[in-house]
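For this depiction, one protein chain was excluded, whereas all remaining protein chains were kept in their positions.
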Amino acid sequence: MDLLIQTLINGLILGAGYALVAVGLTVIFGTLHIVNFAHGAFFALGAYATLLIERAGAPYLLAIPLAVLCVAAIGFALEATIVRRALYDQGEHGSIIVTFAISQAIVAAIILVVGPDPLPVPSPFGQTAVSVGGFFLSAQRIFIAAASVAVLAGFALWLRRSVKGQQILAVSQNARGALYSGINVPLIRSLSFLLGIAAAGLAGALMGPMISAFPTMGDANVIVAFTVVILGGLGSIGGAMLGALVIGLGNALFETYVSVSWTPALGWVLVILVLLLRPQGLMGRAQLDRH
Amino acid sequence: MKLRAKAALAALAVLVATPAAQAADPVKIGMVLPLTGPTAGYGKDGKLGADMAAAEINAAGGILDGREIELVYEDEKGAPQDGVAAVQKLMTRERVQAIIAGMNSSITLAESAITKNRILHVNPAAQADAITAQGSPWLFQINNTASTNATIFHTYLTEQMAPKAIAVMGENTEFNKAVLENLREIVGESSVELAEIATYDGATTDFTSIITRLKSTGADMIYVIDAYPARTAQIWKQIRQQGGFPMEAHAVGTVQRSAIVPAEGAMEGVITADIFIAEGATGDMARFIDRFTEQNGVAPNKVSLVVYEAVKVVAGAMDKAGSADDYALISDTLRGNVWTTPRGALSFDDNGRAKAPYFYIHKVTGEDVGLLDTFEVE
Amino acid sequence: MTDITTGAPAGRARGGSASLKGAGLLALGIAAALAAGFGLGGDPFLLNLAGYTCGFAIFALSVNVMLGGLGEVPLGHCMFYGIGAYAPAMAMNHAGLPYEAGVAIGMVVAALIAAPIGWLTLHLTGAYFSIVSWGLSGVAMVTALNLDVTGGPLGLFGFSRLAVGPFDLSRPQTYFFVAAAILLAVLVVLYHVRGSRFGRAMEAIRQGPHLARSLGIDVFRERLKALVLSAPIAALAGALSLPYTQIVTPEVMSVLRTVDALLAALIGGVGLIFGPAVGAVIFTILPQFLDLDPNVKVLVFSLLIILVMVAAPGGLHQLWKAAAARLSHARKGDAP
């Protein structure tokens, strides 16, 4: 019983982290129809930015927003120079190549500038673990889960309530219609790209203290994020959260009770099963046939 | 100690006595290291060691009557087919006279299929027994084999630390398999119980559930088998967050500062072992560490050391054999002599395996490992 | 996509010129292979690499059946490549079968596995298909890692005899010629596929699945056929990598391999029948001559790829086309 409870706690907290990585992917896909393979690289940039800002003397909690700004600025530069020219309306093929190349370039740049060795990202929550009734909870994980829930809820609310958020939703549902109704579609696309990149940076800043900063730190996390996003339904933020929860709990339970070696296959099997039953994912919209 | 100093003096005498010949063609040695990709850190460490060795050899007048050593680097990117490509390029295009290649066991095995019976191949760091078990006459290994190292370490774990039950977690690699096999054997001869073995995939991002599962077995020792610094740090952090285990150990030869520093103290007290330790070094080793630190601004680690030794041993053997490409002769020279390295006298057996003179049990202390015990390797 | 017409019709003058053009291209390919094979005679490294590149080009062609043919991005295609590499390795090391038998088994198995996989996944399109396909290759990789018969994490190595009939593939020149011959054969087959009823159905589906369906094309069935066709080609490519790599590890099924092939196809041009092959050559041979720090090399290569995509989102052949158009334009309009 205790084992089950600890496992469920692990799974929930794990899921909250996954959601944070996945939400940026899903926003970018939803509005831009770009499969962003560079997400992991921006995740890494978030962790490195946090680390460097902390080294410059800022405390962790201040370093997080500053790091997110830094990553967003890099994202903005890339958007203005590359993404806008090469990707919009070019279909998925171009986006796969370009985002993959961006990712390779960022990882190589990190190795050249900072070096390949993993570096600690200091956090006030550090290695502290809270023990509640015999169950262990890492302070940093609780912080990540809380931040993740707060940020995701705030983001969902902003999408619903604000004018810009509404416009993002409109573009993601029907870019042509949005254009006709006077929405500045290019601006909304740029904004969505920046939001997605910033979310990746935030995830890196929050998870850095747990996994350390190293150039390829994003790779494995982004693979999980892809399963989360597809499971939930590409482009659906609610779906990303639900998918993250399902995969977080599923992985935790499977690892504890079934097999550790086969766990990486679990997410994919879930994805395939769900897609067979609901091709649009758990919370994705059924697409109207448009010719 | 005395013996070692004498050997060093003898080596020095040979070098001094060599007349500084006219600059002949340099002897090219191909260095295959992971310079990009997830294990690029090892490549960086190795390169520092190799460069230092080459600089020392050349400063002392080179080998074979004044020929300089030229190191040609190729990137194996942490993948077998890139390792193979690197070796082939070095052999056929760069026409190197020897190959120094070997960090990861799978990659080294792939590379050794190319070098077998064609060129001198020295594997500095990879440990899997399968590499030198192939019977390649011109393949040599600087590091101990996984089973040699593991036997000593596992005996230490079971006999000296004497836990009731060990829980094991490790990445699904060839290295892990070899270590596990040895562990099963040693544990089988003792009263210690193997509580649980969790083998995870390289893509695993989180270890809490695995650790929860292992803790639930009631084991009083956790033993982690992972050679990847970033993941090592992450695993130990998560073990610490779940309250840790009464006894904690990490596989031989895989704990470097590059894991301990990002672990931010979570590895404090973890028991491990290696063929190298900086703490308390004396004689040649102390001088090596000082020189290295002075030149590079960082202290050397095991990887830097074995790659340094590999270059020195290759150069020394060529020099002594009087040839850079008669591999049968060079190999006989390698086997028939004792080689002085910072660690002491190194000799190679019929399989090309070196045995480190000493084996150290470490305990992680602060940002590095501290010495707990020393064994002489028979 | 206008290039595909070359193989279309018969009976009329146009048909005659098309097959002539096809034969000319084939002759050119054979000449290039012979020139390369003998020209590189003194350089076993380049010959070996060229042999491997031919295998890689075959994989890029297989990927391009899905990419250029159907407009889907088959991220998990590396699974079939991996099956093709593992099959001869397992056949030789476990069953004592010759290499050729293993290659054949691999191709058959790949086709047999492709059918149910396609049935499961080809109802999906776009990013959904890509990512699920990627996931399946991930499952295959975990499987290869955990089974004993695949040699676990170490993989399989120490192959007895890599040879096709009398041709010993451990000799670089032979390896290159065999691989090049197979590459040319695959090109010929794919060229005819493009000109056939099935090839045109694929092209119609790529350009407009709804319109294609309204013309009576069974979209799902043709997509499935495309996958079942491309899988054994990928397996063949995987098998041809063995003489070069000398080892098969689970890493052979890494998604990075598919990404490399996708890049090759996209750089060479997905619409050209030989585009992916040209891309593969650019992709594997070119970096060997960039004498830079490996990380700088990655950086430069990535930036080059981005530059190409910004300048010509359809691949390098778009640049060539544009340049050719400008040239002919300049020639015509030299009066003003």
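Letters are used for the chains, namely A, B and C, taken in the order the chains are written, and counting of residues starts over at 1 for each.
Here is the rule we use: a residue touches a chain if its C-beta (ideal position, glycine included) is under 8 Å from a C-beta of that chain, and two chains touch if they have at least 3 such contacts.
Definition applied: contacts and distances are computed from a predicted model.
For the chain of the complex excluded from view, the name given in UniProt is "Branched-chain amino acid transport system ATP-binding protein" [choices: "Cytochrome C", "Monovalent cation/H+ antiporter subunit D", "NADH dehydrogenase" or "Branched-chain amino acid transport system ATP-binding protein"].
Check C:Ser160, C:Ser196 or C:Gln288 against the missing chain and you find that the one touching it is C:Ser196. When the missing chain is restored to the complex, the residue among C:Ala50, C:Val63 or C:Ile217 that touches it is C:Ile217.
One chain of the complex is left out; on subunit C, the residues touching it are 1-2, 4-5, 8-12, 15, 188-189, 192-193, 195-201, 203-204, 207-208, 210-219, 271.
Operating definition for what follows: only the chains that are shown with their structure count from here on.
Per-chain Cα centroids separate subunit B from subunit C by 39 Å. One inter-chain figure worth recording: subunit A and subunit C are separated by 32 Å, centre to centre, where each centre is the mean of the chain's CA atoms.
Those residues of subunit A in touch with two or more other chains are numbered 108, 111, 223, 261, 264.
Of all residues in subunit C, those that touch two or more other chains are 138, 142, 145-146, 293, 295, 298.
Across the interface of their complex, subunit C is touched by residues 35-36, 40, 75, 77, 79-81, 84-85, 88-89, 91-93, 105-106, 109-110, 113-114, 128, 130, 134, 172-174, 176-177, 201, 203 of subunit B.
Taken in their complex, subunit A has these residues touching subunit B: 2-3, 6-7, 10-11, 13-14, 17, 108, 111, 115-120, 122, 126-127, 129, 131, 136, 138, 140-141, 210-217, 219-221, 223-224, 251-253, 255-257, 260-261, 263-264.
Chain contact summary for the complex, subunit A toward subunit C: residues 29, 33, 35, 82, 85-86, 90-94, 96-98, 100-102, 104-105, 107-109, 111-112, 223, 226-227, 230, 234, 261-262, 264-265, 267-269, 271-272, 275-276, 279, 281, 289, 291.
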